[in-house]
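In this view, the complex is presented without one of its protein chains, the others remaining in place.
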Amino acid sequence: MTKTGAGRFFEDYAVGEVIRHAVPRTLKEGERALYHALYPARHALYSSDPFAQACGLPSSPLDDLVTFHMVFGKTVPDVSLNAVANLGYAEGRWITPLWPGDTITASSEVIGVKQNSNGKSGVVWVRTTGRNQHAETLLSYVRWVMVRKRNPAAPAPAPVIPELAGALAPGDLAIPRGLDFTGYDFELAGEPHRWADYDIGERIDHVDGVTVEEAEHMMATRLWQNTAKVHFDLTFRPEGRLVYGGHVISMARALSFNGLANAQMIVGLNGGAHANPCFAGDTIKAWSEVLDKARTPAPGVGALRMRLVATRDGKVGHTHGEDGKYLPGVLLDLDYWVLVPV
Amino acid sequence: MTKTGAGRFFEDYAVGEVIRHAVPRTLKEGERALYHALYPARHALYSSDPFAQACGLPSSPLDDLVTFHMVFGKTVPDVSLNAVANLGYAEGRWITPLWPGDTITASSEVIGVKQNSNGKSGVVWVRTTGRNQHAETLLSYVRWVMVRKRNPAAPAPAPVIPELAGALAPGDLAIPRGLDFTGYDFELAGEPHRWADYDIGERIDHVDGVTVEEAEHMMATRLWQNTAKVHFDLTFRPEGRLVYGGHVISMARALSFNGLANAQMIVGLNGGAHANPCFAGDTIKAWSEVLDKARTPAPGVGALRMRLVATRDGKVGHTHGEDGKYLPGVLLDLDYWVLVPV
Partner (left out) sequence: MTKTGAGRFFEDYAVGEVIRHAVPRTLKEGERALYHALYPARHALYSSDPFAQACGLPSSPLDDLVTFHMVFGKTVPDVSLNAVANLGYAEGRWITPLWPGDTITASSEVIGVKQNSNGKSGVVWVRTTGRNQHAETLLSYVRWVMVRKRNPAAPAPAPVIPELAGALAPGDLAIPRGLDFTGYDFELAGEPHRWADYDIGERIDHVDGVTVEEAEHMMATRLWQNTAKVHFDLTFRPEGRLVYGGHVISMARALSFNGLANAQMIVGLNGGAHANPCFAGDTIKAWSEVLDKARTPAPGVGALRMRLVATRDGKVGHTHGEDGKYLPGVLLDLDYWVLVPV
């Protein structure tokens, strides 16, 4: 019974190594429809071909988070099968939209390792890149995870801690070829608020909520071929299946339509924390805060740096307790750049 | 926190106003597959391209109720966000089938308003039209809802109550271009009963039942981008999420295959009542009654006016109590025209 893989442990990662992840995936119209069934997604550019074409694109791309989930899912068997915790994200850049019919492959370069002082685990940093069938980069991002050691007696590697940007500079954002918001139809998109209407520091309560069901988060997680046991197997985790953190990201992003209907294309992921685990029965709500604003060279296209917070208690504004830790009602704290008509 | 919309209240509707609904939607093969996963749909014309082509159509259209749900979903933020009750439907006409790849947009004209005597709410009538990307009408129907007033002290508008047909006349039914049932394959369709075999007054017990699950009705409702809170958020409605009334319509219609396998294309909606709320755990069953019959000018194509009743107690025949109200076991009472091989 040695045909199944046990996954990598901390001592299996060497800085500089490039891991080619398995099982390429072709995504088409079926995945688009499922995304709309699993999340209350309404951003017009991802809902309508003619709307996307009026914005200068050849057709409506698949949701930017589909790219993220799919690439992330590919990395699970190699990066997070023995992970104790998903610690953070940085420098996430969406370079090319994902079109129906595209095939995603993914690879990760190990860019940092640091053994923990307890000697039982360590932190591994990887820069993961997802590519389409033309070898164009769809998305790249840095993720770091805490991974168990197979053998606590194994010697600690020389620590390498990568220098990571706290946030992408506006000039680092890739604007999809052809994107043009000068003829943007705000009425058809659902809200009148343009880039100029958002102020740094402004908070938006997205009001709506969705109570999570087991069947839904499992279908989503499987769709991205993320097969981490904790999401599926109640015998492995009798206290309750853990909802894939990306399910919370997509749910919160979709809920943010109500107040951010014109925040169309996600182009940067500055950071993110899965503050607390989410389980079926939790009701996900979301609020946002405008962190920064920038113009882009594309016609009519501005960028907003947004903080997106998902909660299970519906509270808006407070995320941390006096001890500096996340409050138990907070599920997600995400920092991203999004393109908005000016 | 003023970026989110509170929806319209009774005093926000003026007769003659046309509301252009937001978020166009392109529908393709993914939505077709999901429809077959969510409902036990088996009508051959919507299941098989060659079967549809043998009936004179270019290919198999998306289910007629997909058009209805999608158009209805578009109207929710503008028409029913503050609705207390969905009161009725009339004059629903399917004009053009929905083909995979089509993009739906929707608008509604306010055709009636009448304040209630309590001064706290009123009834609003709208005629909603869904169109494809060629600006052809897919479907139009009248719906009326009871809506709360924002300000009870606001003056009552002059009442306008539209005159509505009790049922569409057969001559008002639009027959899809090319439809021809002269070579109809009854064996392949699943039942031998043709138009001539149905008698006015005849009742059919469709026998089968489906017990509703939360994940399924939420996926369906999201797919139509209907984001009314009551369907999704248990903190908003702790007594149980309300199942979208259209989910019951599609479930009952699909169940009606057993006895009405040849009732292929829905072309008219004469009226309908969501008699009682439906919740997860209810077992939906259905029965039908033949209300009227008509010939059409299309070769081999007849029309049946059908009553479709969905229940949660499986009882057939009785719908109203001695008080004239719907019995608690009745979920839906629908009156529609459907095309059947003669």
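Just so it is clear, A and B label the chains in written order, and each chain counts residues from 1 on its own.
Just so we're on the same page, a residue touches a chain if its C-beta (ideal position, glycine included) is under 8 Å from a C-beta of that chain, and two chains touch if they have at least 3 such contacts.
All values reported here derive from a predicted model rather than from experimental measurement.
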Of A:Val79, A:Leu168, A:Leu223 or A:Ala286, the residue in touch with the unshown chain: A:Leu223
Which listed residue, B:Glu29, B:Glu109, B:Asp180 or B:Asp292, touches the chain dropped from view? B:Glu29
Contact partner of the left-out chain, one of A:Tyr46, A:Trp144 or A:Phe232: A:Phe232
Across B:Ala83, B:Ala215 or B:Val309, the one contacting the chain not displayed is B:Ala215
Over the whole complex, note the residues of subunit A touching the chain we left out. 1, 3-5, 20, 22-31, 33-34, 77, 103, 105, 133, 213-216, 218-220, 222-223, 225, 227, 229, 232-236, 241
Residues on subunit B facing the left-out chain by the touch rule are 28-34, 36-42, 44, 47-51, 60, 187-191, 193, 197, 203-211, 213-216, 258-261, 283, 314, 316
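Just so we're on the same page, only the chains that are shown with their structure count from here on.
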Rounded to the nearest whole Å, what is the centre-to-centre distance of subunit A and subunit B, using the mean of the C-alpha atoms as each centre? 37
